[in-house]
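A short write-up of the structure that comes next.
Shown here: the complex without one of its protein chains, the others still in place.
By letter and in written order, the chains are A, B and C; residue numbering begins at 1 in each of them.
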Amino acid sequence: MHFAHDDATERLREQLLSFMDSHVYPAEPVLAEQVAADPDSWDPPPVIGQLQQAARDRGLWNLFLPTLTNRQYAPLAELTGRSPLLAPVALNCSAPDTGNMELLARFGTEAQRERWLKPLLAAEIRSAFCMTEPDVASSDATNITTRITADGDAWVVDGRKWWSSGAMSGRCRLLVVMGKTDPAAEPHRQQSIVLVPRETPGVTVHRGLHVMGFTDRTHGGHAEITFDRVRVPVANLVGGVGDGFAIAQARLGPGRIHHCMRLIGAAERALELMCARVVTRSTFGRPLAEHGVVQEWIAESRVRIEQLRLLVLRTAWLIDTYGNRAAHRDVQAIKIAVPAGVEWVLDKAIQAHGAGGLSQDWPLSMLWSHARSLRLADGPDEVHKRSLARHELRPYRDAGRDG
Amino acid sequence: MHFAHDDATERLREQLLSFMDSHVYPAEPVLAEQVAADPDSWDPPPVIGQLQQAARDRGLWNLFLPTLTNRQYAPLAELTGRSPLLAPVALNCSAPDTGNMELLARFGTEAQRERWLKPLLAAEIRSAFCMTEPDVASSDATNITTRITADGDAWVVDGRKWWSSGAMSGRCRLLVVMGKTDPAAEPHRQQSIVLVPRETPGVTVHRGLHVMGFTDRTHGGHAEITFDRVRVPVANLVGGVGDGFAIAQARLGPGRIHHCMRLIGAAERALELMCARVVTRSTFGRPLAEHGVVQEWIAESRVRIEQLRLLVLRTAWLIDTYGNRAAHRDVQAIKIAVPAGVEWVLDKAIQAHGAGGLSQDWPLSMLWSHARSLRLADGPDEVHKRSLARHELRPYRDAGRDG
Amino acid sequence: MHFAHDDATERLREQLLSFMDSHVYPAEPVLAEQVAADPDSWDPPPVIGQLQQAARDRGLWNLFLPTLTNRQYAPLAELTGRSPLLAPVALNCSAPDTGNMELLARFGTEAQRERWLKPLLAAEIRSAFCMTEPDVASSDATNITTRITADGDAWVVDGRKWWSSGAMSGRCRLLVVMGKTDPAAEPHRQQSIVLVPRETPGVTVHRGLHVMGFTDRTHGGHAEITFDRVRVPVANLVGGVGDGFAIAQARLGPGRIHHCMRLIGAAERALELMCARVVTRSTFGRPLAEHGVVQEWIAESRVRIEQLRLLVLRTAWLIDTYGNRAAHRDVQAIKIAVPAGVEWVLDKAIQAHGAGGLSQDWPLSMLWSHARSLRLADGPDEVHKRSLARHELRPYRDAGRDG
Partner (left out) sequence: MHFAHDDATERLREQLLSFMDSHVYPAEPVLAEQVAADPDSWDPPPVIGQLQQAARDRGLWNLFLPTLTNRQYAPLAELTGRSPLLAPVALNCSAPDTGNMELLARFGTEAQRERWLKPLLAAEIRSAFCMTEPDVASSDATNITTRITADGDAWVVDGRKWWSSGAMSGRCRLLVVMGKTDPAAEPHRQQSIVLVPRETPGVTVHRGLHVMGFTDRTHGGHAEITFDRVRVPVANLVGGVGDGFAIAQARLGPGRIHHCMRLIGAAERALELMCARVVTRSTFGRPLAEHGVVQEWIAESRVRIEQLRLLVLRTAWLIDTYGNRAAHRDVQAIKIAVPAGVEWVLDKAIQAHGAGGLSQDWPLSMLWSHARSLRLADGPDEVHKRSLARHELRPYRDAGRDG
């Protein structure tokens, strides 16, 4: 048992920390100004392109790709989470593109990789993942109603999706769409995935959904999209017919590591801001830092963050060592524990900032909305708890059956 | 001990319920459209004026004024809280105007009432209350740095305020400003209140502060304002020199009853939405309504709402019966209990709605941001808990001193 | 709406408060000594008889009986809960005897009342209520396995019960036993109740169950009892065949008011002890009373206790005004809210006392075990939440059915 990062990871962490200090944090007020100057745009403001160039120059690019193990990449993802509107995209490591790139790298044909993966890796285009639907509880994949039907040399897609993150922006060219090819198959073989260029006739991007008041515009928002007899070539299928559920699952394991580590980075930043704040503000004759309730928030935040990080790193190690499937319970565990735990820390950091903590003057409200949304994204907490409990109960049930 | 509303209250509740059904709820999508059509305005969209006319026609106007007791008005405030962007303003019962109108009615001179109270009662103008400051923890009123100094026949105001709700809109004409007239006086006699017309030279309205992502535009937002050698006539002082703190306190008691009852209305609406939702959605072969965790949310929500409402109504009764000061501990108690309790209910209602619950398609995220902000507005929870605890401890300390 | 007690209640409260001060609190150390001197007895120590005599002399006797309304009796029950090992029994108002006496008064024949109710009202004997069973989840009454079968002029009882409070003591003469007379009837008509003298052949009292380490000896503990072909006369049936469930339910409503009010009394006492403690202890150069975390405990305790009490009093008013059935939802609400809320207060009071708070030197650990046990007694919280949620959801389901 050994709890230190390896040397390569330490080196990358140092480079990235230095990049955060020299480039990312200074870009935050620039981003705010550029957004204010063009408030209705869904495209990335210019500062993002500049950061991407700077990151590329330093070799901090596409780090999520499997040249690094999960437990090497995880601490880097954490650092990017400290400035989630800028750092992940600066490194070309932002969701949902990372997941889509991994999906294409693992399951795509050579032609698919040539056409889509290459420009994604170069950040020339963006992509979206279209799974969730407005009309059903899509955390249960068997509920999905979008249909993908074969018609001659084409797949025809019909359905309505929402929460397709990134798709409000015209820079998003690729929609990775899950639908049912065979509703009569066994539950987890009904779904398939096809690649749909965003400009295909029949695709309508309707509007951006807000997340607790935030539009997430600079990332292309979260789109509601209808697919009305949308035709794509048969070659646009990813993997085989009926592979959709399995491919989506494969996408989720490392994706959750990334999401969770970024949230932990957000929590660390919030704790930093809280500490910096409370040593400089006074009420009732004493700095906030000496009020017992504030100390309790700080201590609890530290204790929770450490536990959450260890849980995620152990899960990364499990995936690296035993594979995605062996880590299934642990991937659920981090999905359950991290968003709720980080939300708690963010709430306390906001409270320590007084009314200002609610405002756009600190990143706290934005970070909070990310954490809150991850208690629902990829399935609400409750679905994962149910599943983890059933996993935990299995041996007891089996024993009961024998007895 | 008797827990039923009196007949007059029941009649008003019925009228208001009927007005909510016939006018307010149908106006909600209209409001959304009007905001979308003019996204950068800080003024009330036209639908609000129409609702105000309809309310006036029905006699549902300025109900907060002391023709009703607090425990008669409280259940009406609750109902308006079910649609907080529309119903309170429709009845001319929205913060901060209600508090300012009460302040003018109680402490204003006849001239002040003629000039400001009259048009406020007619909803011809709006007003703001400028107390909180960005540079200090203003929950401790002795921290306030804005200065009000006498200069000939004028008061001169210098300082910076923020969270001046409503003041982003040009329809807001009156700023009720607290500042220090005598920083050397005893702590609660240092402050005075002056009336400052928004168009006075030296007043600069800088920007609107967001509340967890929301701008609250249709209410005139929450402004940051500087006062740079702003001169107003001596006659613009409210009450006497040094009365500022006492006047602000008098404003707060009934104000908190209103805030808290509106939040309880928000919680009731959220519980309604949650119940309606879970009987129509299914996962894993059963309606959400039959999942134990969802049932727990609903039961806990009901149990918490009932307790919170009783606590507020008892406080209203205390104010009615024994006056503001006698109810001080109880006013703190509702400030501590209600925002946090309602936030909990809203969080669960959001969770029951899946990702949609985060979005603009339901009022839940907006209601949540109101509840969250009230854990900070008028002083963070922690300040009130500290004060209530000291109140509770006083007899023990005194006994200790004797012993 | 009116939140003050009536004059009669105020007078009784004063008498009882005075009795607590003059007799009950001083008897607490006496009880501890008498228990220590005879550690293995399950009978009430002599001090209890003396207190009973003193209470009788003051007319503080059998107050639970319907000469008082529920909202008159409730505040008295609260006061007795401040010293639950002594005050309720001193006034002959302790569970389960109160419930059994009400049951006999309401549903008993004249002969049953003569034989059992009279000596119970005089505190000459004690009684137990035998419902819960070790082998099934008895919160679901249809699970009950004890059988009551007719055989000639007798009912024959066979089964195993536990948590029969009071029955370890020989002073307990009457067992009120619920069993199934007709397992084939509809679910809530399967059960009947018979009166079984404790000394009847076939009755075996096996052992006392502990409650989180406590034996509750001075109240006759909590017994496990088997009934092996126990014969009682046909006249010992209470009510009619199949009435058992309804009678048990009727017993529960006011009984829960009593339980909950006593717990609120326990919470008030704990808060008192906490306040008294923290003004006299110092750590790190300041009294505990000035530590922010302790202040938060005190404020939260006050805020929670007030809410819980209002909820129970409103429920008492509902029962008084509209009857048991109309108050069903509210009786569930108090069962859900009070034990958990009071447990929280007790936990904090213990923590404020340091390690001593865990010990027999303060009543806190004993009070805590009562509160904890009431999260399970009369059905676990979860059963009540489920039921309350279903109640809340009914109109939505019905609407869904119509729609």
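Here is the rule we go by: contacts are C-beta pairs under 8 Å (C-beta built on N, C-alpha and C of every residue); 3 or more make two chains touch, one makes a residue touch a chain.
If you're wondering where the values come from, they're calculated on a predicted model, not measured in any experiment.
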Q | Selected residue (touches chain absent from view) among A:117, A:157 or A:333 | A | A:333
Q. Which listed residue (C:198, C:269 or C:372) would be found touching the missing chain in the intact complex?
A. C:372
Q) Hey, which of A:16, A:117, A:313 or A:349 is the one touching the hidden chain? A) A:313
Q.
Even though one chain is hidden, which residues of subunit C still touch it in the full complex?
A. 39-40, 132, 134, 136-140, 143, 162-163, 209-214, 281-284, 288, 291, 293-294, 350-351, 354-361, 365-366, 368-369, 372-373, 375-377, 380-383, 385-386
Q: Over the whole complex, note the residues of subunit A touching the chain we left out.
A: 1-6, 71, 271, 275-276, 278-280, 289, 292, 294-296, 298-300, 302-303, 306-308, 310-311, 313-314, 317-318, 329-330, 333, 336-337, 382, 384-386, 388-390, 392-393, 395-397, 399-400
**Q.** Touch list for subunit B against the chain that is not drawn
**A.** 291-296
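Simple rule for what comes next: only the chains that are shown with their structure count from here on.
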Q. Distance-wise, how many Å sit between the C-alpha centres of subunit A and subunit C, to the nearest whole number?
A. 52
Q. Cα centroid separation between subunit B and subunit C, in whole Å?
A. 42
Q | Residue list for subunit A, restricted to those that touch at least two other chains | A | 291, 293-294
